[in-house]
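Note that this complex is displayed minus one protein chain, with the remaining chains in position.
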């Protein structure tokens, strides 16, 4: 199979927005290979003295897109099957940005304390993974931190996850999985970026193992099938990524959408699905650092046949 | 003084956005009278059977604007002095929208419970105020629920308050007071709407005494004076409106910006301002119903001469 | 009227608990003058080098009590009418305790940042109030930071506010007002302490203008009248103090109990009370520093005749 390569034409995009001109158009079912830069537009190098010399809010987390999907209409669902994520650099970057992260006060929940020290790590790829330090190598378990479609009338910064996807930073948007998004405008306007070579739950420092990458995906449609929040299908689970603050609200969004899915597609009534998830549901932290936090609710597929 | 009247040309706007064409341009210091429709674009009438027959998210809270301010540049502050808010209808509308409000689960913090009953009230203006029921008249204490400027690269629904203003729904954006906004794009792009004849703290049901109105304001600039969040000056207080979820974060945003103001303009150091607000600061709830909640931190001006 | 003086016998109490032996017993309707020490058991003096040399968690916020009320039974309400709060020292103490306060990370919401500087202020009483600095005098507006009754089977540290009262730190438990508590055990077991010469909303630094004081109160009963959370009656308002984290939950607790009060005693139905508070309710921040935060919901009494 020859796969079309899609590279950004014009500037990378800092908003999930229906107002950007498309960089490509695909047919439903088409497989493409999308080139992305890292969350800092590849500007964080060992020579940079401090973050703010090269990166300024809101010009963060550059996205490749929008890619239009022929025939996509509001009320449909866009299905993104992720095949592979290949790094296009020999190292990952991670670090601590002042007043950003999970264990520091932030611009959105400020305190009077001094910022944590800014520290940057440039971690080389080795055969078994990414070398963190002399003793430790972290396996390459890549996923796209950011992925989604344009909202209907809004343009939202690419740091924020929401019902249309965006910066969910959950490890489940990874090769082998399908990610579903609600189509909100004609053509869906798909964006992606912010590839991670690996990440802990929560993206605790606010920065994962950031890499530029090529991501190979098939973009397809479920016509006339409508969803409220991003859904993910893996071999073992159906999942929903809910995003809000505090985490409590993100969790509830994810659970309720998951219940609605079980009702719509798997023959449960709402109370029965609630009881069942109470006993077999799983929930991992996606991110606790972005403008909205993300929780992922899961139901094992083995119970859903 | 003849005051220029400004009415919306083209559609009302449902986003705080730099992408809408301006409806007017004013000189700094100019006083204008802006016509606004109510939060439901005047569509909720006694004949309407249910809310969703006439109003659909995100087409809510229509704004008049954008109005450009000549010479406004990023880094300046827009000063809006509010002179008067006059209703242009003989009654206010209020009601309960399913899954919206302060004492119900919502789209952003969903539960499995049934929605509260939808109830609409059409409350006539009388001489002493708005008649709520046979025994009770609520004084006319109007303010603009929504007011602000365009963000830099985003377009955000008009239901949300944030650092650029928007749907703060706090009673302090009222006649006699100055409201300050950070200028984020050239011309500032000022919007307003959502006039309220009165409202309790929190806008508890999610809907105040909604009216179409004419609001008379002077738009002026503080050149080269930069702020982080909306500030309000009344005869008695300097105030900051912080917006976030949960309320804790909104409160902290408001307190920290207020402290920074006391440091920049009133000779406090940060710890001293913190100590002082600990003893004399006041904080009222703005709204606890919008996509972000609002808290207003206040310092009495009598201590600041 | 001769008023009985009540002083602590035995150690001050660090828990709201039914397990402490009573220090006094009063008849319903009796007026007493209760002597209290400050929140640091009067140990913070200018000679102390740092807080932890004299104060250690959980031995903070010492309470005078328990005082038994003859005839009080579970299901009754204890009504505490506050007449006067007189300081028994010539100065107030305030300061910043490491990792405690509203604009710092804390033991209950920890970050990795360094603590704010510990600073202590000893502020003298003058004729017009408490002198904060050369230019500023803060009026004497005293209230009891902590007041309440024993829970049924628990013993809870005196830093925490909850449905039985405790460390609400809201300015409304002040002279002239009545404060109502649910009686949860026989005799009610009333405690109070933590007098404040003044305080801003939120007790932002975590420490108000702390004083030892004599508080004169009448303790009375509403037999067979049951409430869920502390209620306050002033000349102008009926109020409820809700305590929880985050502030959103504290707010909802206060609003719902206030609505239930309006339904039980003032002829509203629940939805009607909700609508009415949406337009005339007020809500001020009590505290945002204690193990639970406190919000005070208010309805103007002028509408309730």
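A, B and C label the chains in the order they appear, each numbered from 1.
The rule we apply is simple: a contact is a pair of C-beta atoms (placed from the backbone, for glycine too) under 8 Å apart; a residue touches a chain by one contact, two chains touch by 3 or more.
Fair warning: this is a prediction, and the values are worked out from it, not measured in the lab.
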From the list A:209, A:227 or A:240, pick the residue that touches the absent chain. A:209
Tell me which residue among A:99, A:163 or A:255 touches the hidden chain in the full complex. A:255
Looking beyond the chains shown, say which of C:214, C:252 or C:298 touches the absent one. C:252
For review purposes, identify every residue of subunit B that touches the missing chain, sorted by number. 103-105, 110-116, 246
Subunit A residues that touch the omitted chain in the full complex: 94, 96, 101-103, 116-117, 119, 121, 132-133, 135-136, 138, 198-209, 245-248, 251-252, 255-256, 259, 271-272, 274-285, 288, 293, 295, 303
If the missing chain were put back, which residues of subunit C would it touch? 14-15, 17, 19, 58, 108-112, 152-157, 244-246, 248-249, 252-253, 256, 259, 270-271, 274
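Keep this in mind: only the chains that are shown with their structure count from here on.
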Most C-beta contact pairs, which chains? B-C
Which chain lies the greatest distance away from subunit A when centres are computed from Cα atoms alone? C
Would you mind pulling out the distance in Å between where the CA atoms of subunit A average out and where those of subunit C do? 46
Residues within subunit C bordering two or more other chains: 103, 116, 246
